[in-house]
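Just one protein chain is left out here, and the rest sit where they should.
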Amino acid sequence: MSEMTQALNEPTVAVQGTSLWAMARHRFVRNKAAMASLVVLIVVAVFSFGGTWVYPHKYDQIFSSYVAVPPSLDPYPLEDTLHQVMQTAVERARLRLDSFNAEGTSYTARISSDKPVDPRATRYLDRPDEFDGAEIVSTLDDGKTVEVKGKINGQYFPFGTDRNGRDLLPRIMVGGQVSITVGLLATFVSLIIGVTYGAVSGYVGGRVDNVMMRFVEILYSLPFMFFVIMLVVFFGRHFVLIFAAIGAIEWLDMARIVRGQTLTLKRREFVEAAHAMGLSNWQIIRRHVIPNTIGPVVVFVTVLVPKVILLESFLSFLGLGVQEPMTSWGSLIAEGTTGMQYVPWLLIYPASFFVVTLFALNFIGDGLRDALDPKDR
Amino acid sequence: MADTLLDIRGLNVRFSTPTGDVHAVKGIDLTVAKGETLAIVGESGSGKSQTMMALMGLLASNGRVEGSAKFQGEEMIGLPLGKLNRIRGAKITMIFQEPMTSLDPLYRIGKQLAEPMMRHRGLSAKAARARAIELLELVKIPDPERRVDSYPYEMSGGQRQRVMIAMALANDPELLIADEPTTALDVTIQAQILELLAELKQRIGLAIVFISHDLAIVRRFSDRVAVMRTGEVVETGAVADIFANPQHPYTQMLLAAEPTGRKAPPADNAPVLLEGRDVDVRFSMGGGFMGGKKLDIHAVDHVDIRLREGQTIGIVGESGSGKSTLGRALLRLNHGTGAIRFGADDISEASRQEMRRHRRQMQLVFQDPFGSLSPRMTAGQIVTEGLLVHEPQLTKKDRDLRAIKAFMEVGLDPATRNRYPHEFSGGQRQRIAIARAIILKPQVVVLDEPTSALDRSVQKQIVELLRDLQAKHGLSYLFISHDLAVVRALSDYIVVMKSGKIVEEGSTDQIFDAPRETYTRELMAAAFGK
Partner (left out) sequence: MLRFVLRRLMSALPTIFIVVTLSFFLMRVAPGGPFNLERPLEPQVLESLKRAFLLDRPLIVQYGHYLWNLLHGDLGPSFIYRDFTVAQLIANSLPYSLTLGAWALMVAVFGGIAIGSYAALKQNSFVDYAVMSIASFGITVPNFVLAPVLSFVFAVVLHWLPAGGWGDGGPANLLLPVISLALPQLAVFARITRGSMIETLRADHIRTARAYGLPTRVVVIVHAMRAALVPAVSYLGPVAAAVLTGSVVVETVFGLPGVGRYFVLGALNRDYTLVMGTVVLISVFIVVFNLIVDILYAVLDPRVRYE
């Protein structure tokens, strides 16, 4: 007894235990493939969502001078094409180009005409995307010849441009935003519907459970992909509709999983122990049921996100995705498919981002499953 | 020795796990002579099964073996699979603990019996089938001509274990390894299987390695005993010597581990605390909304029971006898009918709300210390959870203090109260479960097989703990168990149940010394070999 009073008087220090979450986290962190995938995913997300703020070109900005130019780390325009571009510009102004000299980021040109050159003609020179800030530095020959100096507008297209002259890089960023957002939102929709439906069905049980599950079974045997396509075709390609439709068909699995979990948990002895302790239904759900369903649900969510992204891309591929000039990875891939022989980068870059992201999501899903539900123990 | 059949020398088994190597068997030596029965006894994790698995080349893929194991002079360790397969199933055969899963559920038992015979002896399918029928007859399966075409799921656990034995005998082996062959069976079935094995051994004269955690079984059955503990053989010897004169302290402890003592009954005028009259519980399985066959189970069939203050009623019966269901019905945890009184209150119609008031006085401790603790809460949270309901005015610090007190009372180190269930051993978890029950200062505790999942030595400690707590707090127990030894040590009154009905009841002495009913006598015979 003295021992006990002593312990009670002492500061109540206790060894900190390792919770299942901590163990799962530990296992996940040790999984190299999953951690690498997590880094990749974060990079892709930052690239997609942050990139559009930093990158100078807009996703819908058209560079009519650079239609379908291949990817390059050197700036456009390429030097050997400049003369031709200037020639065309000068001819538009009904002038003659006598000489043209490009040096780095600036150029000098000598332009002449039969009449004195109107100084406002420099505006014509600025018109192509390639040139900027043209100004007359000297006038010769009574103004019939002028010497013009200006800047060469270096444009970088590391991923090339599409057939409308839009930079592919920001388009991939925006496509990523759309694909990832749709993936998350649709998953969220199916999560909400599925968890609620499954938990109610499982916890209430009995006849209600029977009816609810029979309903799910009927829905399972409907060709849902076709309903989605139909919805999208008939009601327009609206962003919200797309993820709502996808979410609405993907909740079935979630409902089944959660129901199964709830049913198992209901039979577990610690839930019965809680009953015997006099806890209310709500307390039992909050303290014992929900914390123990989170694991499988998290795992399922990581499986669902890539699935939804795939589905959205498939719709986009069919031309049923978001409306131009907005885009998604699926739409970009669809565009790339049609001209692979001539403009292969339009397929290669979006497809790479798409595939890498899906790979990363799959590995993270596998890692989470191994971490949360270790079978070999 | 010329008649040495199996000679194990310096056998080591290691398992590589993510948290490092586990050295499961540590350089043990064992021999088995022709026709002898060697019992390997030890508690869970002692390496007794893994020794034989290593010999048979059946270790899990992360296991490694070193050392030597010669069978009839042939080295078994490192034997190529082709050669090993000529010994396995022909000269050495095995039966396993889990009769429900050891047979392939997808094939008829006739085919499974015939397969090793056709392979090892080149019998034709027809001859093998004829022999299979003979074997089924040998192991006393009724109507073998018809049963040979049954699927395993159509048989009971005891019958499946008989089929396994038939399979083991099919090729006239030299050595039979029986790995806890009766542990998963009810006591009466257990006794029948042991009897069958003993009889067959006499008739056929094969050597048996009998792996068990249960010394009582071993005593009746074997010639020599090897006691294993944490991967080492601590003692070997003739069965009579070991039991009469155990040398190693661990063996002594194991022998003394059978719970002893008796409980004195409460005074005759002790008030009745919990009373159930005409308690009746039915379940229906399957069926439902769109059809399917409904299966009605009459789990508890019009039972009367009265628990006095300070009394311990032992409810005894085999699986499916309705003893657990009765316990839960008295706590109003399932949908039973009948009149249930707690103290002065009739609680048979009490709503959930009304029951909450009584809950703290009537607690429940479960069999499975792994399943009954919520895996995501700390031990301290688990123990104090009931206080949230019944003493909501307590602060967090108060609850912590109460947890410390409860931990000390059940013999746990209070410093471990922030650990999670998976960080405790089975016995410790059962202590946590008991702490959770007694922290509420209940009057009645229903103990549903609280010791069945534990090793014998731990069992004894839990029994003693329960006894101390009862004396200290004046508790009344409803002790549900199939283990008669434990029941005898704890209860003063016994109720014997079979298929939902009470077949016999009376004081502990009366039931144990002079059972009236045949069923009770069968139970006694099976448990104590009388």
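What to note about this one:
Every chain is named by a letter (A and B) in the order it is written, and numbering of its residues begins at 1.
Just so we're on the same page, contacts are C-beta pairs under 8 Å (C-beta built on N, C-alpha and C of every residue); 3 or more make two chains touch, one makes a residue touch a chain.
Just so we're clear, the structure is a prediction, and the values are computed from it rather than from any experiment.
For the chain excluded from display, the touched partners among the shown chains of the whole complex are A, B. Here the missing chain is touched by one residue of A:Val44, A:Ala93 or A:Leu231, and it is A:Leu231. The chain not shown here is touched by just one of A:Ile257, A:Ile333 or A:Ile364, and that residue is A:Ile333.
The missing chain, though absent from the display, is touched by one residue of A:Val40, A:Leu310 or A:Met326; that residue is A:Leu310. Contact between subunit B and the absent chain runs through residues 56-58, 60-61, 81-82, 84-90, 93-94, 96, 98, 101-107, 115-116, 119-120, 151, 153, 164, 167. In the full complex, subunit A makes contact with the omitted chain through residues 218, 221-223, 226-227, 229-231, 233-235, 306, 310, 313-314, 317-318, 330, 333-334, 336-337, 340-341, 344, 347, 351, 354-355, 358-359, 362-363.
Definition applied: only the chains that are shown with their structure count from here on.
Separation between the centroids of subunit A and subunit B, computed from CA atoms only, is 55 Å. Residues 3-4, 7-8, 12-21, 207, 210-211, 214, 268-270, 272-280, 283, 287-288, 291-292 of subunit A are the ones that touch subunit B when the two sit in their complex. Interface residues of subunit B, counted against subunit A in their complex, comprise 288-290, 331, 333, 352, 355-356, 359-360, 362-364, 366-368, 371-380, 385-386, 388-390, 397, 400-401, 404-405, 408, 414-420, 422-423, 433, 436, 440.
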